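Of the protein chains in this complex, one is absent; all others appear in place.
For clarity, chains are labelled A, B and C in written order, and residue numbers in each chain start from 1.
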Amino acid sequence: MGARLIDSLVTTEALSEAFSDAAVLRAMLDFEVRLAAAQAQLGLIPPHASAAIARAAVVDTFDVESIAHAARASATPAIAFVQALTARVRTTDADAAQFVHWGATSQDVVDTAIALCLARARTLLADDHAHLVRALITLSETHASTVMLGRTLLQPATPVTFGLKVAGWAAALVRAWSDVAAAFEETLVLQFGGAAGTLAALGTAGPDVQVALAASLQLACPDAPSHTQRDRMARLVCSFAVYAGALSKLATDIALLMQGEVGEVSERGGRSSTMPHKLNPSGCAVVLASASRLPGLASSCLASMAQAHERAVGGWQGEASIVRDAAQACGSALSAAAEVIDGLTVSPARMRANIEATGGVMFAERATFLLARTIGRDAASRLVTDAVSTTRASGTTFRDVLASMPEVTRALTADELASIDAPESYLGAAEIFRQRLIAGATSSLAP
Amino acid sequence: MGARLIDSLVTTEALSEAFSDAAVLRAMLDFEVRLAAAQAQLGLIPPHASAAIARAAVVDTFDVESIAHAARASATPAIAFVQALTARVRTTDADAAQFVHWGATSQDVVDTAIALCLARARTLLADDHAHLVRALITLSETHASTVMLGRTLLQPATPVTFGLKVAGWAAALVRAWSDVAAAFEETLVLQFGGAAGTLAALGTAGPDVQVALAASLQLACPDAPSHTQRDRMARLVCSFAVYAGALSKLATDIALLMQGEVGEVSERGGRSSTMPHKLNPSGCAVVLASASRLPGLASSCLASMAQAHERAVGGWQGEASIVRDAAQACGSALSAAAEVIDGLTVSPARMRANIEATGGVMFAERATFLLARTIGRDAASRLVTDAVSTTRASGTTFRDVLASMPEVTRALTADELASIDAPESYLGAAEIFRQRLIAGATSSLAP
Amino acid sequence: MGARLIDSLVTTEALSEAFSDAAVLRAMLDFEVRLAAAQAQLGLIPPHASAAIARAAVVDTFDVESIAHAARASATPAIAFVQALTARVRTTDADAAQFVHWGATSQDVVDTAIALCLARARTLLADDHAHLVRALITLSETHASTVMLGRTLLQPATPVTFGLKVAGWAAALVRAWSDVAAAFEETLVLQFGGAAGTLAALGTAGPDVQVALAASLQLACPDAPSHTQRDRMARLVCSFAVYAGALSKLATDIALLMQGEVGEVSERGGRSSTMPHKLNPSGCAVVLASASRLPGLASSCLASMAQAHERAVGGWQGEASIVRDAAQACGSALSAAAEVIDGLTVSPARMRANIEATGGVMFAERATFLLARTIGRDAASRLVTDAVSTTRASGTTFRDVLASMPEVTRALTADELASIDAPESYLGAAEIFRQRLIAGATSSLAP
Partner (left out) sequence: MGARLIDSLVTTEALSEAFSDAAVLRAMLDFEVRLAAAQAQLGLIPPHASAAIARAAVVDTFDVESIAHAARASATPAIAFVQALTARVRTTDADAAQFVHWGATSQDVVDTAIALCLARARTLLADDHAHLVRALITLSETHASTVMLGRTLLQPATPVTFGLKVAGWAAALVRAWSDVAAAFEETLVLQFGGAAGTLAALGTAGPDVQVALAASLQLACPDAPSHTQRDRMARLVCSFAVYAGALSKLATDIALLMQGEVGEVSERGGRSSTMPHKLNPSGCAVVLASASRLPGLASSCLASMAQAHERAVGGWQGEASIVRDAAQACGSALSAAAEVIDGLTVSPARMRANIEATGGVMFAERATFLLARTIGRDAASRLVTDAVSTTRASGTTFRDVLASMPEVTRALTADELASIDAPESYLGAAEIFRQRLIAGATSSLAP
């Protein structure tokens, strides 16, 4: 009963594997095996018990379906899982069976298992992030001086460089990743508190077991269990959502630049089932489809934070599915974005052509500021507005129209007039900004 | 790579099956087979082609994994699916292969397949809804005169009946279901528009094929295709969310009533892994966990409605996963709620005991209104406020305190005073309201 | 302390007024005045009390600031409001003061006041909806045969008509409005239940007062109070969100069509502060900005449905602000969309030019289907794919390329070849679909 057809656009194969039944089961078994090992080492349970538990922890021998089925009766898969493990241990060492899950509670094993699955997801996401940012840095450097239309409210504004646009994407992803990484750091902690979060069943040994177990699982050891303080998980999901939001900006830009009428970039793209002339921004579609899942998932996770007392009725029990979906959708968007950038074709010629197609009126602001030096902004505005109208009515260029206006030729030098519509000469601080952003992105990747 | 461990609390087995790869593939094949049949009947494609396509449409022979893998390259599973079907048809009838997916577009087959999966979900949800409402009607009738504390802001207010509380649950579910049913009615439509929604490849035959195909698939035939008008699907997901919200109110009430300190009802419940004395509101936990997914899913679906032109880059491609999750989470909450109600134990004695434990001060409003008839509300309020304080300070009952106050005994009859803390005599219109609500719920189930 | 600068893009002046302090206060006073009148008529309170309460209910004499300030202490503005009204009544009729808010609870007056404010919003929205749909019907009829590029994934697909695109907008709005209207019908109900929803303080007279009060306020009378069953309000907010989603599709299309490089339509638009050549899709920006608020508001309203017992701690107390924001944002989007359509300029010439600019390759599907009749789809696909490549490489037209291919000229008639890139002849069922959609929209406006 897989769901790959519906899920294929909102997860990747590696991230499906990271949260698969096998992966979750392996993580739950890891928790129990290492818990027993730590307790044996501290003399709380007999060594043979720890050994027997380790021997029984073979993923393939568990019947996931029946554990999942039983989960609904107790609102957690942990109880049926512990029973199955216990039964398995009992077959080889009846005494050892009594020490399975010793002093732990259901939420301990589930929360920790999810943290272990997230640790795997972190690696996958981090690799793709670094790959994507590296590719964006290269792309930005390549197109440091490739001029193109700046577009505000989807209308031609003043020129920018493609290198600056790409640097903006990279910088946002770097900022967002910095928060994802910090959130992972905080979230990949051991959950181990026992029935009510005090580890009372372990007497005074609780904190020692906690420290040893965390180290063994390569998870951080928190100050205290946090069965009903879900800020860490909510923050992680929010950080995924911000990151995916930054990806969605990149994909929106590319899909718009790839429009038939614009044609400035092209991803490798996908084909249509019936239209051989089409090349679709399929990668961008996957980015945007995946990213569209995140805001809602973040809101679900946030709305579930009002959890009662020492273990909630409801908020917690749905969290794993939300966190999993969020990690997968974020990773799916990231993976698709990396492929888009890896295969991106850029057309500097079309970028310049689209500038020229404006007839030069996009340099109206520039003309206004140049004229304003000598005749004041009000007069300059009036002149330029007239020139824009004339340009549009006549089908000639803004430069020619300006050259025909005596008030203009008096106020501008011949050089200024000649280069009035040269995009290279109206880029302001574009390259300074680009270099700063790329420097930040580059240093973020340093080891 | 199933995900039953994580998903077990937010879907049911039947709903997992309804959107499984097998179910989706079957639905996609149904679309193609019946499309070919309709076109053959209308003379658009040769009969042998239709027959060959039908022969090739055997679910088990498709490699779902490779279709899902390929889906990411074109942002839809449809292209790889159509190629796989075509290849399969070609092995028996090369000419027929040319008529696979004739005149249709990728979104046609995907949208229609999801509609077919949703039709199955509708049946599952409708059955559970009817079962639950019937159980609630019975429960309400049984407890028509079972008095209990009304609680506002979690504090004792004036008395209500358990029957009224249950009737309130039922009525909200009936209202919400009426909207779910209407939304299903609108959403279970054929999608068939071809490349840009005009069915141009079929010449003038498009509308006839549309009508025949819809009838064959038992879906409604809409006025026109709606590739980028997603209001129907958004409305359906919202209706699931409202329905699940109504379930979450029911589950909240039950979990609160089942608290150790309250003890007025109990679901069959789940056991703790380490605490034998515990009986948990596990069913309520599943209801609330599942319901907590819906608001976020609704917001995702709504936020994806801004779809460009004739097919979107992004909004649509993530929709199926959202709709699937919403149907499953709603159904999971519903199924759990039905089990909770089926196994509910009610303790009228404890309900009465909790009323008595207030010492009668919860009848302060009643006393005020009775006294106000003769001494005015201001004086009544002062007297009653004093009586409440005295009751609390003395540990005696409110009735005894009132009986000791001459201003009170002058104003109330002996009968009034004697029954001042009889909950049965301060229920106002509770039974009238209950009967109206139950009448509405009952008639909603009529065939 | 108004907030018009920040709110100006997400509400209208009329909708600000509909939920202003004055409007809310007037509605609360209406509730109390008509409650007293109904109770006087039924003999529950003395006639002079009703008269005194009516006399005291003068909006301008209340100190809203102090009521709002006091609201935080009791988690409702109702208590301070009732105290203020009572004090005001007392100045003219001390006895009457005792009958203010007789038998009602805080939530009764607040919920009913919001319903009254929503009734005003309904009128505003309904008028704008009818205006917009009428304008869209006219626009669609005018452009019934105006051909334009169909665009899928932002790439040229096959042709459509602008009239069909507009009809799609209209039909979605009509469907969505039908749900808004139904949700209003269900939501504009009296809330009147007293302390715990039983109207116990009124003895047996509760239902009679309920009926009389509802009639007097021109609200529907529900079967029972529903202090903690919030499905009606959640459904209303969801219906606003779906409606706004349909508006956002319209605005997305228009903003994209208005791009400099596309230029097919133009709204009256807004000016830039520094760029005289610019005309911005400002109206679309307001539609999209307003619409972007709705999905989140819907999720908030939905997530608040799990309300405990007879009055919630928390879910209800924030609802009014959510519902108000939702009604205003929906109305703001609607009002802006109506202005966009009223001022829309359409350029059929540019639409045709953009079709021609594809060099005819957008008719590749058409050529394939025509050729397939005689040479089969596989061969046709190969030929057409070659022709598309040749067209793009050579800079000539698709028609000329096809005309130079003997396999093609053998298979197509001269007429077919001559009109292969005539968009009018490849519209399929566009006009049939358009007429069906417009017929539905038209009949939805019939009285």
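Rule of thumb we're sticking to: a residue touches a chain if its C-beta (ideal position, glycine included) is under 8 Å from a C-beta of that chain, and two chains touch if they have at least 3 such contacts.
Computed from a predicted model, the values in this text were never measured in an experiment.
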Hidden partner chain, touching residue among C:65, C:185, C:356 or C:424: C:65
Hidden-chain contact residue, picked from the options A:65, A:179, A:342 or A:386: A:179
Selected residue (touches chain absent from view) among C:74, C:345, C:374 or C:404: C:74
Of B:279, B:375, B:405 or B:439, the residue in touch with the unshown chain: B:279
Absent-chain interface as seen on subunit B, which is shown: 149, 151-158, 255-256, 258-262, 272, 274-282, 285, 295-296, 299, 303, 354, 357-358, 361-362, 364-365, 368, 381, 384-385, 388
Touching residues (missing chain, whole complex) on subunit C: 1-10, 13, 16-17, 19-22, 24-25, 64-65, 67-69, 71-79, 82, 101, 103-106, 194-195, 201, 248, 251, 255, 270-275, 280-293, 295-301, 303-304, 312-322, 324-325, 336
Residues from subunit A at the interface with the omitted partner, ascending: 75, 95, 97-99, 103, 105, 150-154, 157-160, 164-165, 167-168, 171-172, 175-176, 179, 186, 194-204, 206-207, 210, 223-232, 234-235, 238-239, 241-242, 245-246, 248-249, 251-253, 256, 288, 291-292, 294-296, 298-300, 302-303, 305-313, 365-366, 369, 372, 376-378, 426-430, 432-434, 436-437, 440
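Assume only the chains that are shown with their structure count from here on.
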Interchain centroid distance [CA atoms averaged], subunit A/subunit C, Å: 31
Distance between chain centroids, defined by C-alpha means - subunit B, subunit C (Å): 24
Contacts with 2+ other chains: residues of subunit A: 255, 272, 274-275, 280-282, 285, 295-296, 299, 303
